[in-house]
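Note that this complex is displayed minus one protein chain, with the remaining chains in position.
So that you can tell them apart, the chains are marked A, B and C in the order they are listed, and the count of residues begins at 1 in each.
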Amino acid sequence: MSVSNLLENWSEFRHKHPVEDVPHDPYKWAMSIDLDACTGCNACSVACYAENNLPVVGKEKYAHGQAMHWMRIERYWPEDDREFPDQGAQFLPMMCQQCEAAPCETVCPVGATNHTPDGLNSQVYNRCIGSRYCSANCPFKVRYFNWYDYPTTENVWPAEMTQQLNPDITLRGKGVMEKCTFCIQRIRVGQRSVKNEGRVLRDGEVQTACQQVCPTNAITFGNLIDTESKVHQQWKAQRVELAVDEQTKDKEEGGSDLRGYRILEELRPYPSVMYMERVRESAI
Amino acid sequence: MSKRHLLAIFSNFDEAEAAVKELRGSSIKGFDASQDLVVKSPIEHPEVEEFLGAKPVYVQWFTLVGALAGGLLAFFLISGAQANFFDQIKGGKPVVPFPPNFVLTYEMFILGGVYISVLGFFICAGLPARRSPLYSSKVSEDQIGILVKTDEESAGVLKGIFTKHDALEIQEEAGK
Amino acid sequence: MKDIREDIAWAKINKDVLKSLESPRKLYWAILTVAIAMVAVAVGCEVYQYNVGMGVANMDNPHVWGLYIATFIFWIGMSHSGTLLSAILHLMHADWRKPIYRFAEAMTTFSLMTAGLFVAVHLGRVWQIYYALPYPNERGVWPNFQSPLLWDAMAIFTYLSSSILFLYVGMIPDLAICRDNIHSGWRKKLYTLLSLGWEGTDRQWRNFRITYLTIACFLIPLAVSVHSIVSSDFASSQQPGWHITSFGPYFVAGALYSGCAAIITLFIILRYVFKFEEYMTLPILKKVVRLTFAIAMVWTYLNLIEYATVWYSHDEASKHVLIMKATGVYAPFWWMMNFCGSIVPLVMAFKRFQTNIPVMMVVSLLLNLGMWLERWMIVAPTFADGYYPWTWDHDQWPSFVQWGIVFGSFGWFTLLFMVFCKIFPSVSMYEVKEMVYHRSLANKKLEVTGMQESGKGAH
Partner (left out) sequence: MHRFIRFSILLMGLFVASSSYSAEAQLAPLTTADDLGPAIEQPIEFPHFRHAKDMQINCMYCHTYARRSSVAGIPPIQKCIGCHQSIESVRESPRIKKLFEYWEANKAIPWKKVHDLPDFVRFNHERHIKRFVFQQNRPVQEVCGACHGDVKEMTVARRQKPLSMGWCISCHEKDHVVTAADGMPVDDQANKASPMGPLSTTGVAVGDQAYWYSMKKPAVNAAGVVVAKGPNDCSSCHY
């Protein structure tokens, strides 16, 4: 009976929290992006389109803001009166931050987006009914809605190009919300294969598509629990902690010399992506 | 002993009141004013309760039960479903979070209360019912009706009382 | 001036109200035709949107909510006035509500039905809407009870069904009157069925009174909870401009406000279409107008409080949203909303306008426009100027699909309302009789004690 189940596991149901009571174990997927290394070449964005079957919506819909780039490169310019204002852009690759306490998860009426045991923010396409509340409540606005039925829309994937669609990931129809998954199809394949060997994934065994193609190695992806992993070491070196809304280093003198920071950390979504850049006056 | 039904129509509420008072005061064989007397009126007269004597109303018990049951149903249904919804964590909140469950419990508390109250109303007021054969559509307009049930031989006495108080018309039917 | 004449014959009340159920006048058919045409526009837009995708509504990726959600809130808000008149004023023994509460309550029901449609229209995959319903299924999954949208669904379901029950229970004695007076056709069967054999016996009245009171008691907290739950769609989110503590009372006040304004509009329309001058009298209009004015001032206060707290806070993002509301792309609508919501109701403070029907008609329509804009100004600007700079330079303007569906929803509401008015008595006959009865009793008392002062009623 459900009531007996409820009463039996009451304390468990009341206390489960991904970062406190039940820490992620043995996986917590995280990323760090070195903005000083980023050249804004958009290779990651293209790789994402190829890996995740993202529809290429065309000029007109892009202009309407209906683009589906899970990984987008944002450009920011310093506001000063320079001779060539176009120069000196700052690039920011932005994708789903896989928040530990994601604002999108609680508001989905059908539970189509949940927190996974390995620390991802999952998106269940076939459960989504398209209320778009998740996107409304996302501080980063990294969720993309299928405004049209792209698989059948003309020229999104011309006939020959359907052959290059990735079979490991669902093709999303109209009315479904989607977002960066940290290439979950790759993670799942990796996890299953090492399960058969009775071990956990080692650093570098699973790479995201964006990480794979980045020519300057600006993107690092890995298991934050694994002390051997590069992402763990980067987070540690930058003294960025996962489950806090204010890093202790920021209060210490000289702490801001470290480059690591997380975007909109103060809203307490506990994002899993750390950016690294020296914060300069001109960039503010 | 065969019973007889009488319906007297009054145009004046005061006359009807006087008639009822007299009926209650009298001792007629086979007629018990607390059971065999029904007042029909087009509007709700609070005075009717005074001169008919207070009668208990049970609707509020249905309300209580309905509201509590609705609240319990909501809380257990929702918490149970969350606990059995394969244990998905959302937004770093507990699997069975209280604030949303209380909101929904509150809503279903009201839902249960309203539904069961209406059910209680139907049960307590005896609705839906077949209309009694002694019915005048004038009652739904502007007249007061007094329906009585009595023994065959006392019918005349009652008729006398009604005519004394200026009843407009008296309908009669032999019942079981 | 008396709010109702105490010497109206009861039979005349029946006759006058039942007349509104007889064959419609030309004006009625004209209104109905316009309403159906409006619905047809909305249906066309929805079919187009359903087939092609939500993109045709011209929403885009940061701007995922548009007029649908705003209008949804508008209709939910509209529904609250019925509860105000029928439940709150009932408990307060304000019996001037009696001639007008029936249509207000019908308005509650129908505006909720209209609001419900917007939930479906808004969904990207409306054919999967049953995923959001809590029922045991073969997938073993349940909706997410943490989502304010689900609270909404629950609250609206509760409110709609309770309102229908309340409307129905309160109408049983009137349905009995219809049954007794209409002798042919399907209506006779309908009234016979719905009146459940009501005879007006003392037992029925006794239970009726308690039940009606009980449901009224339930409806008041329910109405408050419904709109504060709707406000939690925004207040419990994290976005600047939405995450505001005072949204609960602000939404409830706004709901009562737009509802009262709509009551004035419908009051005037019904008064003319059905010739209810005897019952929907000017003194009653005056009372409704005064009530509306009071609520308008409460709303104005809460509105200012919202701005003030945002302004006074250290939350730069919220402040930015507020500034952009006043100066950005939405500025004309925002100023219009403040004008319609706070300045226009000042007209209602003047005695000479309170009973001036043309002025009140215009004012009530302006108030409703203002309240609709208010909802839009809550929903949309946050998307244009939220936390994330990437969203700032996107612009978004609702396409004809969104406007068409919003436009059609007014037709849908009118259609439902007009059909209701022809099938069911839109003035509560038995309660008007009660009102007349109590007035005449009070008059009698005055005569007896010799304290009669001309022109003063019981209230």
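Simple rule for what comes next: a residue touches a chain if its C-beta (ideal position, glycine included) is under 8 Å from a C-beta of that chain, and two chains touch if they have at least 3 such contacts.
Owing to the predicted nature of the structure, the values given are computational and were not obtained by experimental measurement.
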item	value
Visible contact partners (per top-of-document touch definition) of the missing chain	A, B, C
Of A:64, A:127 or A:232, the residue in touch with the unshown chain	A:127
Residue touching the undisplayed chain, where the options are A:25, A:228 or A:246	A:25
Residue touching the undisplayed chain, where the options are B:89, B:104, B:134 or B:155	B:89
Interface residues of chain C (partner: the chain not displayed)	135-142
Positions on chain B contacted by the hidden chain, ascending	58, 61-62, 64-66, 68-70, 72-74, 76-77, 80-81, 84, 86-89, 112, 116
Touching residues on chain A - with respect to the absent chain	1-3, 5, 16, 22, 25-26, 111-112, 114-118, 120, 122-127, 169-171, 181, 184-185, 188, 191-192, 194-200
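In the analysis below, only the chains that are shown with their structure count from here on.
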item	value
A-C compared against A-B, more contacting pairs	A-C
Length of the line joining the C-alpha centres of chain A and chain C, rounded to whole Å	43
Centre-to-centre distance between chain B and chain A (centres being mean Cα positions), rounded to whole Å	63
Residues of chain A whose C-beta touches two or more other chains	103, 106, 108, 111
Numbers and ranges of chain B residues touching at least 2 other chains	81-82, 84-85, 90-91, 93
Of all residues in chain B, those that touch chain A in their complex	76, 79-85, 87-96
Chain B residues within the chain C interface of the complex	38-45, 48-49, 52, 55, 57, 59-60, 63, 67, 77-78, 81-82, 84-86, 90-91, 93, 97, 100-101, 103-104, 106-108, 110-111, 113-115, 117-118, 120-122, 124-132, 135, 137, 139-142, 145, 147
Interfacial residue positions of chain C with respect to chain A in the complex	52-55, 58-65, 122-126, 128-129, 131-132, 141-144, 146-150, 153, 233, 236-239, 383, 386-391, 394, 396
